[in-house]
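I am attaching a structure below and will ask some questions about it afterwards.
Missing here: one protein chain of the complex. Every other protein chain is in place.
Right, chain A next:
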Amino acid sequence: MKYQSQKIALAYFGVALALFLVQILGGLLAGLIYVMPNTLSELLPFNIVRMLHTNSLIVWLLLGFFGAAYFLIPEEAEREIHSPKIAYLQLIILVVGTLGVVLTYVFNLFEGNWLLGKEGREFLEQPKWVKAGIVVAALLFLYNVTMTVLQGRKTAITNILLLGLWGLALLFLFAFYNPENLALDKQYWWYVVHLWVEGVWELIMASILAYLMLKLTGVDREVVEKWLYVIVAAALFSGILGTGHHYYWIGSPGYWQWIGSIFSSLEIVPFFAMMAFAFVMVWKGRRDHPNKAALLWSLGCATLAFFGAGVWGFLHTLHGVNYYTHGTQITAAHGHLAFYGAYVCLNLAIFTYAMPILRNRDPYNQVLNMASFWLMSGGMVFMTFTLTFAGTVQTHMQRVVGDYFMDVQDSIAIFYWMRLGSGVVVFLGLLLFLYALLVPRKEVISADTSVAAE
């Protein structure tokens, strides 16, 4: 670790991992409710479990991004973070907000209160005071990292990362605008949801991936930057108007069907470019970096993002197809692999890369870490397949034949059981990952940095 303030990342990664555990436990419970619908139906109903599952995902990914920024910006800008105090204050605000959210959801506190009660808008259910806290935390963060970058060396990686993080914070402001008209409500809602995950988050992803490739493969910065610009251009070109693929059936004008279909079809391009980028860098790179696990997560990230976000997204993005598949398990299949590949793997890659450095150790527990990659990814890919099959059958029975929703659900229960099984595998993979990352061995490690710790 070159800069003391990089240590801030450790706290962020810790909280992120704790929430990751909460998220997966929530997912397991939700998967169980799918096959045993009365599980905890009074104490913790499905809609609350689902909220915890999705909200904790978003928050831990964000904490991971913030942590990654605090880790890599000092190295890129070649100076300490402007104010570590502000960074920790930001984390405290986010933790308090998260606890507030969990308590409010689980006990349904202050129902209907405009400031304190939950808002009931999918993914943006947070009470208004938490939303305000998120904005304050984002402002603190942006002030802190922007000051650091402005006074330090400016690189393409930090520029793109900051562009992504600024966009993330600004677009969140649409969470406060909730028009009465349901179509307008949805239109602005997608400004947050779509323009995050298919817009600015892709910039964050590309820049963190570029940083990892730079460090792990030793390819020239100039080459990495050229790729980065192409990826970012492709992401914004396709992603912004690609928002149209959410406007097919919400009461928006019909021309969105073509705008959405055409532009969102191209959203596969940046993901393909990121995958090509990662592999080409590894082939070209001459550095034999000892942290093989971080490299595996990085390559896994680029590959699974291409399949989850790119291929599975394209699967149901054309409006003629989406007319049948909308809101079926096809969507769930896409959602799971896309988030896992693009953003979960990305975070776990940077955690795996940064953790030994933050603890002043050579890379440790490499084999366990790589085993956790295969367990988690295998589980997730299997889950994607089961949900895709479930969705295909569901689409046919429900949308083509016209059977009743609950009858269809009963007849695809076998897929939900298999999904629960794959969820258990993901959970085991997570436990293994946590052990590999958090419990380094005590042996004395060779001082020769070219030798891996294992």
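Side notes on the structure shown:
Just so it is clear, a residue touches a chain if its C-beta (ideal position, glycine included) is under 8 Å from a C-beta of that chain, and two chains touch if they have at least 3 such contacts; residues count from 1.
Everything that follows uses one rule, which is that contacts and distances are computed from a predicted model.
Name of the non-displayed chain as stated in its UniProt record, restricted to "ATP synthase subunit b", "Cytochrome c oxidase subunit 3", "Iron complex transport system permease protein" or "Amino acid ABC transporter ATP-binding protein": "Cytochrome c oxidase subunit 3". Summary of contacts with the chain left out: across A:K85, A:K154 or A:K284, the touching residue is A:K284.
Touching the missing chain, out of A:Q6, A:S56, A:S207 or A:S261, is residue A:S261. Within the set A:L150, A:A233, A:V367 or A:L438, the residue that contacts the chain not displayed is A:A233.
Seen from chain A, the chain kept out of the figure touches residues 220, 222-223, 226, 229-230, 233-234, 237-238, 253-255, 258-259, 261-263, 265-266, 269, 284.
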